[in-house]
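Yeah, one chain of the complex is gone here, protein chain that is, but the others are all in their spots.
Just so it is clear, A, B, C, D, E, F and G label the chains in written order, and each chain counts residues from 1 on its own.
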Amino acid sequence: MNKYVKKYLRNDKLAHMWCPGCGHGIIMHQIIKAIDNLGLDKDNICVVSGIGCSSRAPGYMDFDTLHTTHGRALAFATGIKLANPDMKVIVVSGDGDASAIGGNHLIHACRRNIDITTIVFNNTIYGMTGGQFSPTTATNDLASTAPYGSIDRPFDIAKLAAAAGASYSARSTVYHANNLEKLIEEALQVKGFSLVEAMSMCPTSYGRRNKKGTVSDMLEDYKETYININAFNKLPLEKREGKIEMGVFKNETYPEYTAEYQKIIDRLKGDK
Amino acid sequence: MNKYVKKYLRNDKLAHMWCPGCGHGIIMHQIIKAIDNLGLDKDNICVVSGIGCSSRAPGYMDFDTLHTTHGRALAFATGIKLANPDMKVIVVSGDGDASAIGGNHLIHACRRNIDITTIVFNNTIYGMTGGQFSPTTATNDLASTAPYGSIDRPFDIAKLAAAAGASYSARSTVYHANNLEKLIEEALQVKGFSLVEAMSMCPTSYGRRNKKGTVSDMLEDYKETYININAFNKLPLEKREGKIEMGVFKNETYPEYTAEYQKIIDRLKGDK
Amino acid sequence: MSRENLVLKVKPEWCKGCGICVHFCPKNVLELDEDNKIVIARPDDCIKCGLCELRCPDFAIYLEGDENEDEK
Amino acid sequence: MSRENLVLKVKPEWCKGCGICVHFCPKNVLELDEDNKIVIARPDDCIKCGLCELRCPDFAIYLEGDENEDEK
Amino acid sequence: MTNQFELRLSGAGGQGLLLAGIVLAEAGILDDKFATQTQSYGPEARGGASKSEVIISDSEIDYPEVRTPNLTLALTQEAADKYISKDIMNGIIVVDERVKINPAIKYEKLISVPIMKTAKNKVGKAIVANIVSLGIIVEATNVVSKEAMESAILNRVPKGTEKLNKMALESGYELAK
Amino acid sequence: MTNQFELRLSGAGGQGLLLAGIVLAEAGILDDKFATQTQSYGPEARGGASKSEVIISDSEIDYPEVRTPNLTLALTQEAADKYISKDIMNGIIVVDERVKINPAIKYEKLISVPIMKTAKNKVGKAIVANIVSLGIIVEATNVVSKEAMESAILNRVPKGTEKLNKMALESGYELAK
Amino acid sequence: MKMKMKSNVQFVQGNKACILGALDAGYKFYGGYPITPSTELAELSAVELPKVGGKFIQMEDEIAGIAAAIGASLTGKKSMTATSGPGFSLKQENIGYAMMAEIPLVIVNVQRGGPSTGLPTSPAQGDMMQAKWGTHGDHPVIALTPESVQETYYMTIRAFNLAEKYRMPVMLMTDEVIGHMREKIVIPNKEDIEIIDRVQPNEKEGYLPYGVKDGETVPKMASFGDGYRYHVTGLAHDETGFPSNSNENAKRLLDRLMNKVNHNLDDILDYEEYMLEDAEHIVLSYGATARSARAAIKQMRQEGIKAGMFRLKTVWPFPEERLLELSKNVKNVLVAEMNLGQMVLEVERVVKDNAKILFCGRADGEIITPEEIVETLKEEF
Partner (left out) sequence: MKMKMKSNVQFVQGNKACILGALDAGYKFYGGYPITPSTELAELSAVELPKVGGKFIQMEDEIAGIAAAIGASLTGKKSMTATSGPGFSLKQENIGYAMMAEIPLVIVNVQRGGPSTGLPTSPAQGDMMQAKWGTHGDHPVIALTPESVQETYYMTIRAFNLAEKYRMPVMLMTDEVIGHMREKIVIPNKEDIEIIDRVQPNEKEGYLPYGVKDGETVPKMASFGDGYRYHVTGLAHDETGFPSNSNENAKRLLDRLMNKVNHNLDDILDYEEYMLEDAEHIVLSYGATARSARAAIKQMRQEGIKAGMFRLKTVWPFPEERLLELSKNVKNVLVAEMNLGQMVLEVERVVKDNAKILFCGRADGEIITPEEIVETLKEEF
């Protein structure tokens, strides 16, 4: 067995429930590699999710794991982190979970800059419920609830998080798995709110309806479409068409929420 | 009686319930002036609010008016606008209503770019419930739930709306009432989602606790603090300290949601 | 309509005595009475600039013109 | 650990036959069998680059080294 | 319900009647009586008139709301208009001299005295009108002992204002004599 | 419950068994019978085995779930392992030749035939394995008339594939003979 | 020759029948958020509504979904939202709003196993009490429970009719079995379907959006955009629609809201009496479970046991009077439902000591079998 799998996954729960070719397994793999790189203490990590295919990941991960209600992972995680600031709190969430029903908790966690690392498994679709469009589905894409092509405009989750106040925000894809691992590792080291948007393919609920070919084709698509933000910015405008930036969008230092709270406690102790 | 009041307010409902010196009345005044400037049809305007002191405004305005549940005004308004795209739909909301409990509806309305004009009455506090901090309360400000100074970082609502996809986003203050009127007028002409953040003083629940002096002092503060974004950008960095930008942050054209929907209907008719 | 034709009016029932109009009147025309209600203390000094109306949160002070047409 | 000591392994029970490893293997080492399970068809061609492991969503193919230490 | 005394203190927001109600009730407790205090809340309390209600009783207080106050205080006209109604009055009415009472209203006794003026001019601070009012109430009703009232005030008011408040209380006693 | 026939069609997601169930039930309706169709949903249906269940009856169908199927079809081993259980079997089992049946299972009749191979090689498209299966079922049980079955298929399949599907159905008839 | 189904016959899922019924009732707006097992209601609405000039919108969550639907209804459009268990809880605040503001709306709840995320792909009838009591404060509730795909079609039409007639949200409480099962349905001729539209005012002068004449319970409802310029609030309000703190107004409003249902029980109540004429045992059931009950009764009748069914078609309001009457002539009233005891509490309340009350429930994701019902009853012999 892969040594990371042996060390960090609940092997008796595998094979996992994801469809053949679902990108979510690749992301989970990079998360445990990043954790291993940093030598974090397994007993001190908590992984929290909402509801969705992606949100099933915690069930396979050998930490304290919490599978909550749809969209609310960050709110639960905020309670955990504030109550026990020593824990490393990681949220895994789908694009629907994080940016549709959970969009408010996302921007508020960013605003507070609470020390939580969120990995968004973005397959631009509601996978679990069978392919309704999500806030990240591209305009004109087909979905079960967008039978004539979506007229909604997508969020750019990484940029939205940056605008809402996150310390760190980045994006990569499951094709660029090594890069994804590196970004997650970086995010986990941030003292503050960090978010990594991981583009992931959903062959079942997205690929098939949108005629995206095999899962390998979908991975090749990521290779074509996503380019590093620095390279992107150097491209002449006409060449940017059809390309999407990946890499680190923001990496700044702000006061962290639980640390600021601790200061109040310390101040009140001092007052006695 | 002031001619706008006569024409656009429900005079039998005045005097309004707001405290002496509350800025909300000034904003309401600018809204009806902007409506008058544009010669909009009273019978075709709908004003929607959530819950809060600011959200009481629709009750005084002589249009179809809807006072909904806390935070949900934009979701109700979205239904009204999509079901009857001919109506001019205006949302009035408090900073808490719009950006705390209603934050998700706000960013999604921006993302969809639905043709609604939202006026946020931002007094950086929960006025109605007696002075809890809101997502726009400045760090270190005092509030009934931030007795030791707020450790939360505030949202910049106008910028957040811009980042979330709004066509138009702007900010002014009740001191700059004429400017505020102009921005609202501009926003009402946008075909798409537009937002005007109107800074408003709450002497009762914010000013008193934070020792902001009289309401006139608070207005003078606005005069001092808020400067036009262009002027702001020309300031050397060290002079920006303590200043806040006002004016138009974004004014772009995107496909509008209800118009895009109509295209589907037309297309399906064509198919027959 | 020219400024001269405007008449400064108050609606004391609506006035809540916040003092904003008093503070911002450039000509020091206004005062609050014992009951904290607005009073046009020095009407002759008024230049009809409308600043009082602009920022009165309570619609309690305003410049009125010949608005017959509007009223119909 | 040097590449040579690594051993390419599969866990067919976990393989869902998505074909990603097959597609991205630079040396065309891999195949799916009739049951859509992964098979190391040409083991000698493998250069132990790890690309199959990297993107296998199911942890069903991996390079194994001498991991005694890890296992304790 | 033997020996239960119900009071309604009303005025404008910011006149300190909430505190007055609490102090009065706490004085009752110092006198070893039972007491409850309630007040108006929310939008109702926004600007305009607000009220604070107190019940003081020799035995446990069951029903906690004031319905037919034995004493009603109104510091402003608006408060009087809102809270002094002919349906419910039967006791003592205490008002600032400037407040006009609807002639249809029946009462046991009307104490109309210059509360605001006394606070402002005699004691020196308009803000102690609430304490002046307490003085009047105690003098007029003996609902709590003067000793308890003085202690209750001293327990609650900010350090440094004790003298001022004592003066206010005594001016109240005077006004009611 | 007189003359009620219950079927469970199982296989891997994507093998078209949902459609097969619907077609079978619609054939029943064309025969003027009553029919219901249900299927597995959600995560359960994600990858792995899935099932489609049909009841065809002469009279109204009350209880709508299949408990002891008169016929069970399994196209894959996983489906067989999941849905052919010894507790519930008493009828006909139809499986692809490659599927192994747990020896503990009792059945009335076992039809183990090369469904997949026939679809792929003889008819030419693996995707019609579901229609081949319907042929087998109809031939083996007469639960619906051949005429109804053919019509039901033609009513549902995409234009241009009619011939292919008819061929598949007939290959099914053959396999069951 | 190719056989074809009659043009008015379809073999469809319950969820599809719901949308077909809705469209026949004049359905024009869907606002919602997908959740298993109700998702097909959103999906089919997305396909069908634009074809009839209606609008479908997938909102950011369930709360926004019902809010949008209420907003649309205010413009005069017949609106629906649909969900399942957890989403139903999220909608409660705005259900209360629609009750208070008297907005016609159809709310479909395709029930699944709870509590919490529970058994998301399994059927249940665990939201019956939530349907009545999920909001705060007191208000009347109308909730319908279809037992078949065909009945889902008809009851959806009825739900729209009741919503429009009584100016209130009406709930259609189906479940995973009925929602996902396919059965044959026959679509009636348009002329044979009664469609009720809300009563609109025709006089702007003096329009009272919440005022009624003596004896009436339902005020006329103007559409936003029609020039009535009225106010709607969830606060207690008077006849003009403006907030009022007066206790009398609050009481008058709440009483009228309650009476919309309580004074119109004859029109609203709906139930089926199956083989009850000579019954010694009543099986009370509803929705999918009623099918098992029917099978159980057939089986018992064959064995000579005189059982019959009282099937709730409106669970709320609950047909108290009729049940009480019936219960006086029987030995047992057996309640069968896919939960651990919800409507049975109402039955206990109504039947009192007139008959023995038996309960057959389960909440483990499986539908109750006819045999379980038979056995529960036989244990009494």
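Please note the rule applied: contacts are C-beta pairs under 8 Å (C-beta built on N, C-alpha and C of every residue); 3 or more make two chains touch, one makes a residue touch a chain.
Note that the structure is a prediction, hence the values are computed from the model and not measured.
Participant: With the missing chain put back, one of E:R67, E:K86 or E:K109 would touch it. Which one?
Facilitator: If we include the chain that is not displayed, E:R67 is the one touching it.
Participant: Per the definition of touch given earlier, which of E:L7, E:L30, E:A74 or E:I93 contacts the omitted chain?
Facilitator: E:L30
Participant: Of G:Q10, G:Q58 or G:Q130, which one is in contact with the hidden chain?
Facilitator: In the complete complex, the chain left out is touched by residue G:Q130.
Participant: Which of A:C19, A:C46 or A:A170 sits in contact with the chain that's absent?
Facilitator: A:C46
Participant: When the complex is taken as a whole, what residues of subunit A touch the one chain not shown?
Facilitator: The missing chain touches subunit A at positions 13, 42-44, 46, 48, 58-59, 62-69, 72, 75-84, 86-87, 104-105, 108, 261, 264-265, 268.
Participant: Which parts of subunit E are in contact with the chain that was left out?
Facilitator: Within subunit E, the residues that touch the unshown chain are 1, 22, 25-26, 29-30, 34-45, 61-65, 67, 147-148, 150-152, 154-155.
Participant: So that we can see where the missing chain sits, which residues of subunit B does it touch?
Facilitator: Against the left-out chain, subunit B lists 51, 67, 69-71, 100-101, 103, 126, 128-130, 132-133, 135, 144-148.
In this section, only the chains that are shown with their structure count from here on.
Participant: Starting from the mean Cα coordinates of subunit A and subunit E, work out the distance between those two points in Å.
Facilitator: Taking the average C-alpha coordinate of subunit A and of subunit E, the gap between them is 60 Å.
Participant: Could you tell me the distance, in whole angstrom, between the mean C-alpha positions of subunit A and subunit C?
Facilitator: Distance between chain centres, rounded to whole Å: 57 Å.
Participant: Mind checking the centre-to-centre distance between subunit D and subunit E? Centres are C-alpha means, answer in whole Å.
Facilitator: Using C-alpha averages as centres, the distance is 85 Å.
Participant: Listing for subunit C: what residues touch at least two other chains?
Facilitator: In subunit C, the residues touching two or more other chains are 16.
Participant: In subunit G, what residues contact two or more other chains?
Facilitator: In subunit G, residues 36, 50, 60-61 touch at least two other chains, as defined above.
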